[in-house]
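Every protein chain but one is kept in place in this view of the complex.
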Amino acid sequence: MDFDFSDDQQSLRDAVRRWVDKGYTFERRRGIVAAGGFDRAAYGELAELGLTALTVPEAHDGLGQGAIDVMVAMEELGRGMVLEPLAHAFIASSVLTQYAPAELQAAWLPRIASGEALVVLAQQERKARYALQKCDAKAAPAQSGYALEATKSIVPAGDQADAYLVPAQLDGQIALFLVERSASGVSAQGYVTQDGSRAAEVQFASAPATLITQDGLTALELAVDTGIAALCAEAVGVMDKAVALTVDYMNQRKQFGVTIASFQALRHRVADMKMQLELARSMSYYASLKLTAPAGERRTAMARAKVQLGQSMRYVGQQMVQLHGGIGVTDEYIGSHYFKKLTQMEMTFGDTLHHLGEVSNRMQDTAGVFA
Amino acid sequence: MDFDFSDDQQSLRDAVRRWVDKGYTFERRRGIVAAGGFDRAAYGELAELGLTALTVPEAHDGLGQGAIDVMVAMEELGRGMVLEPLAHAFIASSVLTQYAPAELQAAWLPRIASGEALVVLAQQERKARYALQKCDAKAAPAQSGYALEATKSIVPAGDQADAYLVPAQLDGQIALFLVERSASGVSAQGYVTQDGSRAAEVQFASAPATLITQDGLTALELAVDTGIAALCAEAVGVMDKAVALTVDYMNQRKQFGVTIASFQALRHRVADMKMQLELARSMSYYASLKLTAPAGERRTAMARAKVQLGQSMRYVGQQMVQLHGGIGVTDEYIGSHYFKKLTQMEMTFGDTLHHLGEVSNRMQDTAGVFA
Amino acid sequence: MDLAFTPEEQSFREEVRTWVQANLPKDIAHKVHHALRLTRSDMQGWAKILGKKGWLAFGWPKEFGGPGWTAVQKHLFEEECALAGAPRIVPFGPVMVAPVIMAFGNAEQQKRFLPGIASGEVWWSQGYSEPGSGSDLASVKTRAERVGNKYIVNGQKTWTTLGQYGDWMFNLVRTSTEGKPQTGISFLLLDMKSPGVTVRPIKLLDGECEVNEVFFDNVEVPAENLVGEENKGWTYAKHLLSHERTNIADVNRSKRELERLKRIAKREGVWDEQRFRDQIALLEVDIVALEMLVLRVLSAEKSGKNSLDIAGLLKIKGSEIQQRYSELMMLAAGPFALPFIEEAMQAGWQGDFPGGEVANAPLASTYFNLRKTTIYGGSNEVQRNIVAQTVLG
Partner (left out) sequence: MDLAFTPEEQSFREEVRTWVQANLPKDIAHKVHHALRLTRSDMQGWAKILGKKGWLAFGWPKEFGGPGWTAVQKHLFEEECALAGAPRIVPFGPVMVAPVIMAFGNAEQQKRFLPGIASGEVWWSQGYSEPGSGSDLASVKTRAERVGNKYIVNGQKTWTTLGQYGDWMFNLVRTSTEGKPQTGISFLLLDMKSPGVTVRPIKLLDGECEVNEVFFDNVEVPAENLVGEENKGWTYAKHLLSHERTNIADVNRSKRELERLKRIAKREGVWDEQRFRDQIALLEVDIVALEMLVLRVLSAEKSGKNSLDIAGLLKIKGSEIQQRYSELMMLAAGPFALPFIEEAMQAGWQGDFPGGEVANAPLASTYFNLRKTTIYGGSNEVQRNIVAQTVLG
């Protein structure tokens, strides 16, 4: 039982933080949002930092690191509200490594590691909401491989990505496929989302698809759980910064002749924000540490983590705005962007009520970190 | 649309408040609790005040008043945490008036009005929790009337009452019966409950019973709704006093050289208590005003009211204790008794989650006071 | 005690309903019912329709050209407008400055300004808050220096709602720095087309420009535009704030939005999920409780028997409910509330909204926008201070 970071992890954190502070300023970010919410150059810089390679096996030109390294990196990206969907590199790497045939791994993992290929999970369907087992997409055997009929929504950087991981029905069960964006029959319509990042509606009309695994639901669950752990870490970074901004503002803003940090009712609100932040950080550790547990235990852990994170994100985000007063609802002020980011994250990979249902359904007689 | 009280109602309020302040002091109440939680003499005094006769029709020696008069009386009794279950007089009077055959009305209503007969609802069964339609009690035709087999729990003043209103299965549906405590086969085991009032387990072994109505579930719903409206009003009285006690204490107790009423974090808590009190008072009015509405509308209104009251009672009770600190958890201090009273009331006639379920199941497209 | 409105009140409601149905433009109601963005001409158009009928000044006494309605009539009028999908009446003219002019302005000012307010022709803005002066209004710094028969105004106002459309503006300005901060404030009416006035819209987190900064650089204001006495403006300001709180609970609008929430929940498939539905049920209880609270206040005003000093409670609960319904709407749509497509929040957009349901387009923006409700009009923290003061002393 040890929650210290290794020296390497500390170096990783320092490197990412430096890049965020100097290389991904709020001004640059604002420019990226205005230009559509995704910047391939910035994604390239993440690759240069080694982040896209972090969890790719060394055999495929990756760094072969684990969930804690991901956590460290995502926390720091969260502090800067980095828009580029790095989490999907971890998702693709873990799914391909664990489920894809060797030749598919060899074809894609090195390119994911180098940042050359951005592969994203394209899973959301209109009727599914947060249920992974609801899937209308259909695959059928075709000349070489499979042909896919599907409409997937809110696909991160969906019109910028190079390929998609796509769940679809095959022989009465969900299988998982890889589809290239450049393939015939693929069309993507991009837009900006509430937090300023990019997403797209992606249509697959008889699109040629490569089978990753017929055990698609299991792979999809791993994909989403990898995403949840990364999101939890990212959220901790976002909240850490949100609390710091609030503290700074309260110690500077004066009303009635004193700083608003002197009002006890507001001070207690800040204490509660700190509580939510530290509970969230604890559950982010928990999520990353449980990512390698057996599937059932892992799924329970992710649901618990997302319930805590969801509550924390909502409280911290709303209170940050409230404690700032008018300035907190302006576009000009950075704080409102942290609030929007937290709002969107609560609704990503299943919201709080969804995961509460998961926890509720999965409850056992005993419970605790080790149960 | 008018929420003013009539002069008669104001006089009623004054009379009951006078009696509570002078005739039902905390010391007297403490004595009644120690002696078992019910005092027939005190019940007689309620009768002398005309309260037991309040809703009994004039034709049966009652005062023929309505729900608002009941509300006024119950608010005042709540302020003094009066233990004697007056609400059951209103329950019995409304059920008998609306459902009982004429001769049964003539036999019981005058005695209820005079306070001579205490008739209580004996409805709770072990497996039913708050569901009115769950009923294992059984009735069968007997020589004169019916014979009843039942075990009813937590019957208010159950070993002191003169008769019970008892739901039981008859011919595949719930019917409602009147059973006298002195009848053969009736045995009651009394005890004190958490709020200091008296209750009993009542066994009916082939007990002779008089049929009130075969439409027992409908009558039972009216009984419980009458109880809910009375309870809401009583709770407003309890909370009104609880807030006043807290305010007094905070303006007197000093810590760090100042009264604790000067701490902003605590002041905001008091503002929230006041909020809960006024929302509760509003919904108590609503409950009493809707008691004569058609059954469906009435049931929805009572569920809504109980959800608000339940939330308010919990918040006001818990905060009262917390804002008092140590003294708030002592038996000696009156405040802790208000807290216990509020706790028990939340679990009477269905708790907050139960009624939330009712509201949830009954939702329509539009909602509001008049919908 | 009686829950029902009187027959007179009910027929009044019928009259309003019939008239609103006949006169509220359908396209405007459509925008309101779908939380689409309203233009200046939507808002002013409806104001002028009301003005023509004499109902824009619905809260005014007869002597000043208002209908002289009772508190209940005003409530019923506002409820019918809200449920029909009428835009909120922009309050700065008819609801805020007009009562001050009636109470403290001279006959000349009343004659000059009130007709334009009542007709909806003249758009008024509010000049209260300043960058350093939000909850602490008495600390206003914008200076007005008397030079001859003019005031020379320098300084800055902010959070001026819809100020980009303003013709006139009422301002709290500092005319003296002696004594307590409250004593040196004056109440000045200012033509926004005067030289030296600059309006800079502030983009809010939902992408809209709903508020503004207004800068004054040696703006000349004729002394005849001073309301009441110099340095007594604080008194008038408080009078205004007490009027600002009329209908602050906004329960009628919340009732309408609860209906919309239920439609969204059905469309998005969460109406039948107990876990989500319970959240709606809790909100429904909140709204009914708030409505009862509002009705109690109306009844007290009507009879004059009991005074109910609970404006703070109405503000707190009303704003929390607004935030909650917008949050639940967004959560109901979930992923499909995430695309931010500005054009999709305009009426008549013909594009493909992700998932195919364009009605989801404004949900997140509305949620973001309504965070303001616990901040403006006296933040909920200030309201709790006030409530605590009345309870604890």
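Note that the chains take the letters A, B and C in the order they are written out, and that residue 1 is the start of every chain.
Simple rule for what comes next: contacts are C-beta pairs under 8 Å (C-beta built on N, C-alpha and C of every residue); 3 or more make two chains touch, one makes a residue touch a chain.
Worth saying up front: this structure is predicted, and the values here are computed from it rather than measured.
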Mind giving the shown chains that are in contact with the missing chain?
A, B, C
Residue touching the undisplayed chain, where the options are A:53, A:86, A:261 or A:321
A:261
Candidate in contact with the missing chain, chosen from B:97, B:114 or B:343
B:343
Hidden partner chain, touching residue among B:266, B:313 or B:363:
B:266
Go through subunit C and note every residue touching the omitted chain.
274-275, 278
If the missing chain were put back, which residues of subunit B would it touch?
124, 126-127, 129-130, 153-154, 189, 191-194, 196, 199, 201, 254-257, 263, 265-266, 318, 321-322, 325-326, 328-332, 336-337, 339-340, 343-344, 347-348, 351, 353, 356-357
Against the chain that's been left off, what residues of subunit A make contact? List them.
1-6, 9, 68, 243, 247, 250-251, 261, 264, 267-268, 270-272, 274-275, 278-279, 282-283, 285-286, 288-290, 304, 307-308, 356-357, 359-360, 363, 365-370
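FYI, only the chains that are shown with their structure count from here on.
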Centre-of-Cα separation between subunit C and subunit A, whole angstrom:
39
As a quick test, compute the distance in whole Å between the mean CA positions of subunit B and subunit C.
42
Centroid spacing, where centroids are CA-atom means, of subunit A and subunit B in whole angstrom
52
Residues of subunit A that contact two or more other chains, please.
263, 265
Mind pulling the subunit C residues that touch 2 or more other chains?
381, 384
